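Missing here is one protein chain; the remaining ones are kept as they sit in the complex.
Labels run A, B and C following the written order; every chain starts at residue 1.
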Amino acid sequence: MSRIRLGMVGGGAGAFIGAVHRIAARLDDRYELVAGAFSSTADKSKASGAELGIDEKRCYGDFTEMAKREARLKDGIEAVAIVTPNHVHYPAAREFLKRGIHVICDKPLTSTLPDAKKLVKVAGKSDALFVLTHNYTGYPMVRQARDMVASGALGKIRVVQVEYPQDWLTEAAETEGLKQAEWRTDPERSGAGGCVGDIGTHAYNLAGFVTGLEAESLAADLHTFVEGRRLDDNVHVLLRYAGGARGMLWSSQVAPGNENALRLRVYGETGGLEWAQEDPNYLWHTPFGEPKCKLTRGGAGFTETTGSRIPPGHPEGYLEGFANLYDQAADLIVAHRDGKTPAHLLPTVEDGLKGVQFIDACVRSSRRNAAWVDL
Amino acid sequence: MSRIRLGMVGGGAGAFIGAVHRIAARLDDRYELVAGAFSSTADKSKASGAELGIDEKRCYGDFTEMAKREARLKDGIEAVAIVTPNHVHYPAAREFLKRGIHVICDKPLTSTLPDAKKLVKVAGKSDALFVLTHNYTGYPMVRQARDMVASGALGKIRVVQVEYPQDWLTEAAETEGLKQAEWRTDPERSGAGGCVGDIGTHAYNLAGFVTGLEAESLAADLHTFVEGRRLDDNVHVLLRYAGGARGMLWSSQVAPGNENALRLRVYGETGGLEWAQEDPNYLWHTPFGEPKCKLTRGGAGFTETTGSRIPPGHPEGYLEGFANLYDQAADLIVAHRDGKTPAHLLPTVEDGLKGVQFIDACVRSSRRNAAWVDL
Amino acid sequence: MSRIRLGMVGGGAGAFIGAVHRIAARLDDRYELVAGAFSSTADKSKASGAELGIDEKRCYGDFTEMAKREARLKDGIEAVAIVTPNHVHYPAAREFLKRGIHVICDKPLTSTLPDAKKLVKVAGKSDALFVLTHNYTGYPMVRQARDMVASGALGKIRVVQVEYPQDWLTEAAETEGLKQAEWRTDPERSGAGGCVGDIGTHAYNLAGFVTGLEAESLAADLHTFVEGRRLDDNVHVLLRYAGGARGMLWSSQVAPGNENALRLRVYGETGGLEWAQEDPNYLWHTPFGEPKCKLTRGGAGFTETTGSRIPPGHPEGYLEGFANLYDQAADLIVAHRDGKTPAHLLPTVEDGLKGVQFIDACVRSSRRNAAWVDL
Partner (left out) sequence: MSRIRLGMVGGGAGAFIGAVHRIAARLDDRYELVAGAFSSTADKSKASGAELGIDEKRCYGDFTEMAKREARLKDGIEAVAIVTPNHVHYPAAREFLKRGIHVICDKPLTSTLPDAKKLVKVAGKSDALFVLTHNYTGYPMVRQARDMVASGALGKIRVVQVEYPQDWLTEAAETEGLKQAEWRTDPERSGAGGCVGDIGTHAYNLAGFVTGLEAESLAADLHTFVEGRRLDDNVHVLLRYAGGARGMLWSSQVAPGNENALRLRVYGETGGLEWAQEDPNYLWHTPFGEPKCKLTRGGAGFTETTGSRIPPGHPEGYLEGFANLYDQAADLIVAHRDGKTPAHLLPTVEDGLKGVQFIDACVRSSRRNAAWVDL
């Protein structure tokens, strides 16, 4: 067993998602964090690196420098986690991909549609792997749901209801020094979508992951409720999927009483499924004409074989779901050493492009009074 | 105490909603059912009446005959419950209203918009009262929610999420001899809206009742999933309310695992509320920045003073909520004897018109590819 | 259809359970309340009767007078509901039973064990029916649970966990003018058991009703937490059933956050069942080795055919469950007119005796430091 040498771009002191990636990478003991451009200056980066026990020489102030040097080192990083604000995803990913270093990148893929398309190309030319951390797809019961839909347990899908409400931006937190709120409501760093880019994409991705359906068109009513906010904070979308299914997506950052209430409901000709992120170890299944059943992670009826570490009734959470992506990315990286490319369920750069296309379509539709637009 | 003499149009053997109205009228002992045109022939009507202990002479085969004769009787009915399929509401209500007999009518108001407008006029000219049984507004926790919104507990309302999914029409039940399914999917008897008229109106009415908001425009994507069905069975609507709130409404009859899952969530600048019809004794309130609280009917924090008969923790249900409308209608009828018209919360003929306008707007929007239309 | 002529003892102005009995009797329209000894003086009784629309001549100040006179009237009452404090149950029931008037009596059967035994004898000698309103047995999902156990769905029963916590006596409400609290904490009127008699008996009865098991012995730790209170307010009981099952019963009136949280869980060799009174339309069933399923009143898998008036998803509550007892008592009374005695599930005078024996055993055990005592 030798652990994969991992670097990180972003994730300096005080950042939320960087710490999450580090725990996720560590949970199954398959990575070793050895380098990073944790902040935008070398000093800050070294300070963050020191707290993490990273050799000072491998703490960089600049992702390009990091990519160049690490690519030349004998024991340089094999993979890098990119956990910056959205607008840095593309330029950073590009530097590593073109040097053959695998990229594990936070979502959304990029802050603009052109960047996303360029990144698809760069990734296509690279031998290195690209994994997008739409982490909710790593929850075992989400995988279970996907398996059940794919196996026909619901029959042909008719209706998809997905939502992701939060309440943390109910007031103008971005004017009160909350760093998370600042960049997530800043079009320069987040892109043209606010709530829709931050969490609407998660909802959209989750619905597609579980159902296997592709949206063809949508009508989106984006709205900003908090005065002075520069991006949308509430998102209402109607969806039409290829094959005839209809969907509804709601995401909001101004819905008091909702923390991270991502919830998916899927209804087909012969059954329904319901899953909620805040209680992720359960999946509710109703075969039409039978009682509703509660499937549990690892419990009776659970057929998904990956990503469940402990027995049923002992809950796994967000970090374990996230870690499943890292664990499976490690499988790919190890296989890649041997020139193999096994099948997998990890979100790809193409999935990332779809997410950015979704954001773009929502913004376009909303600007045209929520008219229907194609994806 | 003298009980109000009540008649009924519709509600013969095997009908669902007629029996509900009778129990609701009886629960608080303020009505006595003494006459009816229970079915479309005199014989059937008498058979139904006999089971109900109604004097044969007051069992009619025709609502016009009933209205005429009862209006002339010294102890004729003071009020009539109309519980027929939708297309009969208008002609029946007209006959009673013009003779000064109070009308308690099931929803939707009528099967067509012109009928609804005519009924508003007829009711306006009549001295008699008109009550529409949007029964979900009778639940004590719905009243509590309305009071809280009105008192400013949520601040200005921003987002309204309302839904009413069912699953009983997942398959083509209307072709298998189910009477309920037959008329509810028949445009001749139900009007141009199927699911949207049957339960979408309930959801729409509930959202308006609780928030006090008026919708200005909507975009509706109605769809029929079951082959051969003549009316919509799934309804997706975006709403824009006067004052700037945005809403989403979903109703469906093809969502396996949902029985009568009417659910309302309202979010304002300072708080959120959640209520679900299947667990109607609870109301969840989150003041922004505080924990979510569970208000119970009759429990701590419950300020609504009407319509709760038994202590908290002993659940009341659908019939009690329905009975609250009858009980309060009885208050109005008794006051009317004295020439008084007290304030009340009962759904009016104007609310009924709004419901039919909602159905009409949804159908219009949907025919234009879910374009925005005004209400 | 002719309605059964019903009288009432107790249930004057301000009483809780009297009003419940009246609604329950009225719900299915099979009774007519025509007489009563509503209070302990004729004047108060007439005042209460007047509010209920009862002929003044049939409002009595004394149950003996009422029994005597009604027995002689041509259209005298056929049945009487006894809804007084516990110590009046026996003397009142006796007067009616010995005159052939059916008795529907609130629980517990009596305030003392000798009274209970005498009442069993009196009832045995009478031709009239005796029904005890252990109303929770009237809930359709409780009946469903009983059917499932009886049909072997759980295999041989091993463990019974039943509880009934409340919080309304957390403070000394009996010293603050709350009439309900006064008599329920008064040994003269309630008997030797406080919480154990008021709600512990409900829990005990429910467990026996669903499982069909007879308790053989118990160890009870009764305790009074509120200073100055004269009866127990918290009850902990271990149970051993004939056949080897073991049980645990908790009832409390000092458990903040519990309204009427009666809950039963039954586990057998091949499955488990869970039911909660505050959400009474659901029954959770787990066949061992399969997922947990949610059965709903009237929904898929519901096999109980009585006592469900409206479709699944439209909740019925406490009053409907209570009314089921009245409805089925009406069946018995009607059959009795014809000399028939059909099978039924209504709680009998013998069930009432068991309840009083349970109270007595708990008090005996508790006085001996919670030693095991036989039932």
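Everything that follows uses one rule, which is that a contact is a pair of C-beta atoms (placed from the backbone, for glycine too) under 8 Å apart; a residue touches a chain by one contact, two chains touch by 3 or more.
What you see is a predicted model; the values in this text were computed from it and never measured.
Student: Considering all chains of the complex, which shown ones does the missing chain contact?
Tutor: Checking the complete complex, the chain left out touches A, B, C.
Student: Using the touch definition from the top, which of A:Asp43, A:Glu214, A:Glu278 or A:Asp374 touches the missing chain?
Tutor: A:Glu278
Student: Just to verify: which one of A:Glu51, A:Glu65, A:Glu188 or A:Glu214 makes contact with the chain not shown?
Tutor: A:Glu51
Student: Specify the residue from the set C:Ser252, C:Thr296, C:Asn324 or C:Thr348 that touches the hidden chain.
Tutor: With C:Ser252, C:Thr296, C:Asn324 or C:Thr348 as choices, the missing chain is touched by C:Ser252.
Student: Based on the whole complex, identify which of A:Glu95, A:Glu316 or A:Asp360 touches the chain you can't see.
Tutor: Going through A:Glu95, A:Glu316 or A:Asp360 one by one, A:Glu316 is the residue touching the chain not shown.
Student: Tell me which of C:Ala24, C:Ala219, C:Leu262 or C:Ala300 is the one touching the absent chain.
Tutor: Selected residue, touching the omitted chain: C:Ala219.
Student: For chain C, which residues lie in contact with the unshown chain of the complex?
Tutor: Interface residues of chain C facing the absent chain: 154, 158-159, 161, 163, 167, 170-171, 219, 221, 223, 225, 234, 236, 238, 240, 246-248, 250, 252, 254-258, 265, 267-272, 274, 284-288, 292, 369-372.
Student: Just the residue numbers, please: which parts of chain B touch the chain that's not shown?
Tutor: Listed in rising order, the touching residues are 285, 289-296, 299-301.
Student: By the contact definition given up top, give the residues of chain A that touch the hidden chain.
Tutor: Within chain A, the residues touching the omitted chain are 1-3, 16, 19-20, 22-23, 26-29, 50-53, 166, 168, 258-261, 277-281, 296, 299, 309-320.
The criterion applied here is as follows: only the chains that are shown with their structure count from here on.
Student: Centre of all protein Cα atoms: which chain's centre is nearest to it?
Tutor: Closest chain centre to the overall C-alpha centroid: B.
Student: With chain centres defined as C-alpha means, what is the inter-centre distance between chain B and chain C in Å?
Tutor: That pair's centroid distance is 35 Å.
Student: From the mean C-alpha coordinate of chain A to that of chain C, what's the distance rounded to whole Å?
Tutor: Here the centre of chain C sits 55 Å away from the centre of chain A.
Student: What are the residue numbers in chain B that touch two or more other chains?
Tutor: 258 - these are the residues of chain B that touch more than one other chain.
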